[in-house]
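Note that one protein chain of the assembly has been removed; the remaining protein chains are unaltered in position.
Which chain is which? They are A, B and C, in the order written, and residues in each are numbered from 1.
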Amino acid sequence: MKKVKVGIVGLGRLGRQHAENLAFRIPNCELIAVCSIIEEEAKKAQEEWGVKYAYTNYEEMIKNEELDAVLIASPSGFHCEQIEKALEANLHVFSEKPLGLYLEEAVRVEEAVKKHENKVFMLGFMRRYDKSYAYAKKKVEKGAIGEPVLIRCYGLDPSEAIGGFMNFAKNNYSGGLFLDMAIHDLDLARWYLNSEAKQVWAIGGAYGYPEIGQLHDAETGAALVKFENGTMGVFVAGRNCSHGYHIETEIIGTEGTLRIGTVPERNMVTVFNETGAVKECSEGFLERFEQAYLSEVEEFINCIREERKPDVTVEDGVLSTALGYACKESFETGELVTVQSPHNVARSTT
Amino acid sequence: MKKVKVGIVGLGRLGRQHAENLAFRIPNCELIAVCSIIEEEAKKAQEEWGVKYAYTNYEEMIKNEELDAVLIASPSGFHCEQIEKALEANLHVFSEKPLGLYLEEAVRVEEAVKKHENKVFMLGFMRRYDKSYAYAKKKVEKGAIGEPVLIRCYGLDPSEAIGGFMNFAKNNYSGGLFLDMAIHDLDLARWYLNSEAKQVWAIGGAYGYPEIGQLHDAETGAALVKFENGTMGVFVAGRNCSHGYHIETEIIGTEGTLRIGTVPERNMVTVFNETGAVKECSEGFLERFEQAYLSEVEEFINCIREERKPDVTVEDGVLSTALGYACKESFETGELVTVQSPHNVARSTT
Amino acid sequence: MKKVKVGIVGLGRLGRQHAENLAFRIPNCELIAVCSIIEEEAKKAQEEWGVKYAYTNYEEMIKNEELDAVLIASPSGFHCEQIEKALEANLHVFSEKPLGLYLEEAVRVEEAVKKHENKVFMLGFMRRYDKSYAYAKKKVEKGAIGEPVLIRCYGLDPSEAIGGFMNFAKNNYSGGLFLDMAIHDLDLARWYLNSEAKQVWAIGGAYGYPEIGQLHDAETGAALVKFENGTMGVFVAGRNCSHGYHIETEIIGTEGTLRIGTVPERNMVTVFNETGAVKECSEGFLERFEQAYLSEVEEFINCIREERKPDVTVEDGVLSTALGYACKESFETGELVTVQSPHNVARSTT
Partner (left out) sequence: MKKVKVGIVGLGRLGRQHAENLAFRIPNCELIAVCSIIEEEAKKAQEEWGVKYAYTNYEEMIKNEELDAVLIASPSGFHCEQIEKALEANLHVFSEKPLGLYLEEAVRVEEAVKKHENKVFMLGFMRRYDKSYAYAKKKVEKGAIGEPVLIRCYGLDPSEAIGGFMNFAKNNYSGGLFLDMAIHDLDLARWYLNSEAKQVWAIGGAYGYPEIGQLHDAETGAALVKFENGTMGVFVAGRNCSHGYHIETEIIGTEGTLRIGTVPERNMVTVFNETGAVKECSEGFLERFEQAYLSEVEEFINCIREERKPDVTVEDGVLSTALGYACKESFETGELVTVQSPHNVARSTT
């Protein structure tokens, strides 16, 4: 089969990483179009990577008949609309998480994806493609820990990134700590526990950065979730991790336990000095998940070529978003919240 | 000052450990009496350690005028009564946790302790005397992690001990998972966070051992606690830990994080074999907290000799018990529970 | 600049890995020819990866005028001759280690490389391109450990691979433990210590596999090396590592120490089960050095395109081989051996 021709929209840090992967590191695909509302960014990318087309207008790009697929790495607020338009334009779609910032639009996208069922749709829950996470999943499936009982997920952004986040959040709706940061973990929990969330209680505060509290958001928060099959989920999310980007997951089972990333070590070097024995930590998501960001898009391309669907489905996006919303509601009201079926919610609020 | 003369009641596994510490490893004290309702046990201990007096009746023992202090290591149901009687007999008292199995009796003991304020009373929250826990406390106090934000505590008994527990629990009231297992962690949380619990949601189940469910107890459970100062507590307790006795505590602060016992390694040996690089784990509390059990009683003896009070107070016992009860209530009702002042509770239910 | 057109000779495990990297994962190059004396192997590779030319004869391949470069992944005994021929054919050359099995031929290749100084020659000391090793090198250069004092290197092949090695070694000259296994470590030592070896004492035996002794080789061995600048090197090499492929390096400096790969963990997962807390280990070189094998060839391609020379030079190959020979001689004679300048040796033995 011929190479898959891809266009990308959004050329921020992650967008550029995806673009370089498409251009240079993934066999069987070709990056033929880049799109950014910042013209300079698009031009620069075009030249740097020798890309055929550059756009500042997304609608223009998806009209390009050479395209087979688009990769959406624009700000979260644009995801839903761009996914829908791409599907309408008969393109395969890879979208960065989250599916949407509002549950209603997530449900609407779900319908659009179902309507275009001959198209590959994939959501960027890259952690499932991280070697360690994928390995742990296989271990669980092979029964290495018996039946899963409890999952504990830490998703902590480095303190160093908090300035950037504040600048963004003052002028944009980020979704809040649980939807923005914890969404990956909520998906992982559903994946490892094989069950949907039933009830949640979430708390948190703005401990070191009171200005986050002024945005009615939490700097650090915790949620306890009861799943339908009786299993448990403990989630800690935060934006103020002094040692770096700390993504850790633990699955306790009836016959064993798995931990992924107990220490978010950046490599295999240990430094011994006056401080002690030091493992330096990952600085951010691009460093920690470099391989996963590459592998997920490889899988997207392979799915297109092999006419199959990826394991991450649009439902995963919708249901994780629904759980994220329940966390957010619980945090905001202080109450124990029963997770609603997203389809009912969407219907009732429409 | 002359040596402190101590009598011990209860000669189970932990009782014997305490007795040997008193007899041989703690300076400035003398074990002069042992008491067990099992006559043989008392006789054997008397001979083995060369103890002056052996009793099968606690009331008899505390009449012995040579005694300065008693150490209570009897089953939990006897603690309150024995503490009160010892105080009445004008003895210093060290009692194993829990203070009591019912909040009312804990409050009653609190009053008794306050009445005999010239006597040293100490509760066996030995973890505070474990070198690693004590070191972490000092680190926190020196500001090494800024302000504490969240504590995570794991208290998991080894699967191997579950048979013994079931035998006990079928015929006795253990207090349930949160009061019996998590009580140490609840105390640690109050200690490190410097705050009292406000609200709790606790869930759990009998995942690998359904027979525990028939006792209306949880085999493994989790609780999320909001503290009065806005900080958070995450507690996981269980009786089915395949790798051994897993006691782990993490304190996340605004400027750093401390972890104690991430891997419950039994010693400094790593074994490399076909399995990989293996750290063997502690098998039980006596192995893990050998030093702490010794140090806490040394502190008790020193307090008596130096006429000062230990840091662990009877209030710590009452308030930790109150939190344990709130966890239990939440687990049993499925509701979010507001932690009541134990004094009000005791009053209203009397 | 146009893409670099590469041919590969040798399609064993590592050869195939290199070929796939060239074909799919490295930008700016094109795998246009494969060569294996096993016709089937060459055909299969050609079809599988869509390669333009397939050869069973190396001399034929290098006559292909479209070629810019060759990658040599044939058995060690062919390296020298194939390098020389490729250079004569005016091609850039990447050769797997070792440079040669005999010091004389290594020196001869060195001369050939110098004669064709407009060609890029690179030797596959891939560890220098492993992220952790490269990070450690930068740390050392920035003074993180003061001045290096001692390097300790472990290079241990998994027990599981010993059957395959025995089959090979019975019919082929492997070079022996120190030249075949330790050569990477000898190069690393020279790299981190910035000095050449002066004296060596090497010992060893065939502890678990006496049949290796019958080949006059060591199954496990150790060498202590004194370097010209007074620093020290400790090398342990072996073919019988039960826990997997153990590559570990430590650099002790006057102000700190670095360790790379203390536990040869295969990923970030820790398994807790009845055994304890288990880090599973890398099974072999392709798993451990996947990234390094890719990065080194990327660097080779970039050097060609940017008309510069790689940091690994032919002298590195010659001098590491000289040290390997000294280890081998010491092991065989039981004597302390002074490392000779390879050029003198080559001259005197010719």
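Simple rule for what comes next: contacts are C-beta pairs under 8 Å (C-beta built on N, C-alpha and C of every residue); 3 or more make two chains touch, one makes a residue touch a chain.
Just so you know, these numbers come straight off a predicted model, no measurement behind them.
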item	value
Neighbouring shown chains of the undisplayed chain, as defined at the top	A, B, C
Candidate in contact with the missing chain, chosen from B:Q214, B:N229 or B:N273	B:N273
Options B:L258, B:V297, B:V314 or B:V339, residue touching the unrepresented chain	B:L258
Residue among C:H79, C:K226 or C:R288 that touches the chain left out of view	C:K226
On chain A, residues whose C-beta touches the chain left out of the figure	242-244, 246, 263-265, 270-281
Residues belonging to chain C that touch the chain removed from view	146-147, 149-150, 152, 201, 203-205, 207-208, 220-224, 226, 230-232, 234, 236, 238, 240-243, 252, 254-257, 262, 335-336
Interface residues of chain B (partner: the chain not displayed)	23-25, 27-28, 131-132, 135-136, 139, 144-145, 255-262, 265-274
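The working rule: only the chains that are shown with their structure count from here on.
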item	value
Given chain B and chain C, the chains that contact each of them	A
Of all other chains, the one whose Cα centre sits farthest from chain A	B
Approximate Å spacing (C-alpha centroids) for the pair chain B, chain C	57
Mean-CA-position distance for chain B and chain A (Å)	42
Length of the line joining the C-alpha centres of chain A and chain C, rounded to whole Å	39
Chain A, residues touching no fewer than two other chains	255-257, 262
